[in-house]
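This is the structure I want to talk about, given as structure tokens.
A single protein chain has been omitted from the complex, and every remaining protein chain is retained in its original position.
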């Protein structure tokens, strides 16, 4: 028997709080889990800075990746197998792509990508195709197998159904993270009847569709997603931490490029500061190292780096207030000037952030930035786009909820406690008495 | 109003997956949570290496500490307040001790304490009494208040009921960790009816007792505890990781003391290697730093340090087999010699471990290492020791389940693949064909 | 101490799967639960015929009534007590009204009310005010106390907040039944964060409002409600059973009035057939008696009564198909004629039903049949109507989803299997081949 179809003598199971058990029968999958690139995902949190608001959210991408694999395995093995239009030859590439789809995520992914202009999906493909343990395992299946998996990640794989199971408006990725993030944060949103959704998924020749009888489970899934974004993923306290995180990295890069002498050489970051990163350097970085340096940087001479690092490590975050610079350009510029007058560099201490910078990919079929819609298979076999058949989904379709805030160290203003501070707070509409 | 009795204008709530919400009304508690010593607990995992078996178990001691606080808060505010024998003056010291009881835990606590001969409870007291943010907050309540909290941790506080809520056979610490660890690992043990147990707890003059009507909930709690120890806390794969962890630290200490030159100076560890640790040095260490160094040490020249570090980071753990050196002394010595012959230092590569090294404090009233028993308040007001009234508890009382295993790198033996390896495996009773 | 404020020596608790425990401290409440009129609610199912689709839904109104009481108790004792604008004198009347609000429900409430032109709320008031055990208990509180409770039920009580806790767009009744019905049916809808909703409820002088910070929990509650209506309460199979149930009762009444001689005298129904019902006769009826007679009526000579009774008891329900007589008047009349030709009386065998006959009271502030809206208390203390502040709620506000179906015995048509049957099915758009 060839490697790709070798089964483990005994099925391996992982106890999982969300899916109860994760089942591994394929030797390939078992070997991939054992690679150091996959084990690295244990050192990267699934939700970045969210744990600073929802203390339960300390789970890693390792956790989530197993979950996505398990959902896809159930779809392929329990639902699709044996059906018309489904060729089981796609099974292994689909399982591997599911397991490995997040492989290229760096520490505090969004912040990191922002500051250093990176793209985690591109790194996922590099890890699949480069000199890595993961690549060596995939090669054993077939010489072009790593490339096949990479094509799925790049959304260029010939069979669009394989892509859509991993990445679409209703994919295994989202179904896992909504449930998993709800479980670990403890919020009551994020529940939907996944078992029912899986059971009504059907492969057609060129797409995966949902049988009409499952439409309400899909509605519920979309409502869950909406609530998780509004309540958890876009929580302003978590964004406040992310603003600080970005500014630390930005400041360190700025200092390095200016020739600043660090007390402890920022060795693992230098390639990033110079924007010439090898794959090995990328993989080497994880959240442990960031935390270690943030602790070291609390002793740096540079006041800004020191202050921001201490804020992040000890959770002394910025205050926030609704403020849209596009609508209040003059006020915004005046505030920047006032911060400068107080001796606070507005680049680091008066930061505008909008949630639409984050991947808020709500359901908008038919727009410029259009996404492949979810199709419902009606009783007569014809297809309809979901929002045509669901008043609830229609209600939220295309409604982007953009939110603008500014973040700043409110308590530093109070410490200065002079007229400038009061002016700043007055322009921002913040009450000036100190309170708990 | 004085600081100790100041309430927050608006109650703060933390969403918690185990207790649903954690409620904070006291300014003291809120300020303590904000200290950097308490925030540091976010960087220390509750279950050490367990996440390498149960991938969901990535939660921190921060998480657990809030949970213990919340349970104690419910007992004091909802159950004890207003009852005879309970003086509400004990409330604040009880809440603070609950919140802060794990403050002195280091990274991978048990391994660390083992190798460097430390005692986390002693560090908890040092943090309470030393030059720390926590101490500063507690001082604001009253000059002797830090000492009161430290007395509870040291089990020397005058009121034994306060101690027993934090540390006894049925305390808030255990009630939280059983449920929390079960939640995050996803195992089905660990459930018991805590709400009922709380409701039947009663303060007497010198102890906290359980009303007889709650005896079955207590039975269930003890069975949960038993199962969690056997199934989760003593899981041999987790212990295998802990063996490696200890050996890494042991090896680094050994090398340092021998004058070995590290490629990267092990700055944060030096005080530990020399066993002259300041409080600041102790607090500075967290699991991020350990992981960072384990990654660096994968590039060290010393083969043993390099190999063990790589094993831990990439989860290439030791194999294990039941083996009790006490019963098979000659075999044990012969095996040590054989490992040496293979070029594997048995100190690091053939390790005996027993679960009784771990704090397996099962219910044994009346023995040398006797613990204060759980008392049941009968309907007529008299007290009985729990196991007298419960056949189930009696059945497990005093039954220590000691387990002996040896841990070793099975795959290295296979690589050598000579007669010595076969002999080793034959003595250990391990089948010699390689299999998945 | 007077009766109304007497506390039980030991709190009584009921184990409840939805709220975990139901707590009773007031002697009045304990005594009310013990009355035979309240115990009677054990013999009336909460969801009528729904158990014929969702087999788990066998729970009674007794169950639900305790749940509503418990929610109100928590609001009043844990949230409202001690707040400005709340007079705790309203506590007891609120608790009693919560417990007793469903007292007047008859067996298979909606069907029964339909056929015999009854109003269960009017019967609730009669039981409160008439010669009953419940009235005797309430009288002991104060002579006018039964009337006070009845005023709450009638929505005529002076304090509108008391009414709104029992009956409004976000009341304890709905919060209990959504969660309870979801629990017993096993559907994944019906979950929302009630604990949070309760915690953000605030009494103002004339209404109960929701603090803005809880708006997303309320959104989630409204979405749950929507899904429960569409998925569970309006399930067509359950309605099919209800159609048959109504027709049995209708037929029996018709036969009785025509002078038909029943094999077994329908003693408990005669008052209903004659529409001259005493309170004692009303109370005497429960679902056991209906089931007993439906079994007896399977042996009656009248073919229609016999057939319909057998259908209900043995779950041989009608088929259904979307059909709106208002839009297809000619077809409808033709179909009625065709059923007659087949020897099937269309009154009983070809039945139009629409879900808007059921109490589908979706959120429509400001319409003719307008309901008191849910008010949100903004941070500045001002009030806003909920849908102004929630895009999701706005999306579903005022959207009535009316659904028209006809119900008929498809398998009887097949048995006849002639041209008329084929014509009927063709007009209805039903495929004529028999299939599983």
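Details
The chains carry the letters A, B and C, assigned in the order they are written, with residues numbered from 1 in each.
FYI, a residue touches a chain if its C-beta (ideal position, glycine included) is under 8 Å from a C-beta of that chain, and two chains touch if they have at least 3 such contacts.
What you see is a predicted model; the values in this text were computed from it and never measured.
Set against the missing chain, the residues B:8, B:79 or B:223 yield one that touches it, B:223.
Considering the full assembly, A:195 is the residue among A:195, A:275, A:301 or A:388 that touches the omitted chain. Within the whole complex, the absent chain has one touching residue among C:51, C:123 or C:192, and that is C:51. Across the entire complex, the residue among B:47, B:187, B:313 or B:344 in touch with the chain not shown is B:187.
Listed by residue number, the positions of subunit A touching the unshown chain are 13, 20-21, 195-196, 199.
The set of subunit B residues touching the chain not shown comprises 187-189, 191-193, 196, 216-217, 219-220, 223, 226-227, 230-231, 391-392, 394-396, 399, 401. Listed for subunit C, the residues touching the missing chain in the whole complex are 8-9, 14-18, 20, 27, 30, 34, 36, 39, 42-43, 51, 54-56, 58-60, 62-63, 66, 183-187, 284, 286-292, 295, 313-316, 435-436.
FYI, only the chains that are shown with their structure count from here on.
Of all chains, the one whose mean C-alpha position sits at the greatest distance from that of subunit B is C.
Think of the whole protein's Cα atoms as having one middle point; the chain whose own Cα middle lies nearest to it is A. Inter-chain centre distance (subunit B to subunit C, centres taken as mean C-alpha positions): 52 Å. If you average the CA atoms of subunit A and of subunit C, the two centres end up 44 Å from each other. One simple way to say how far apart two chains are is to compare their mean CA positions; for subunit A and subunit B this gives 32 Å.
Shared interface positions of subunit B, i.e. residues touching 2 or more other chains, are given as 20.
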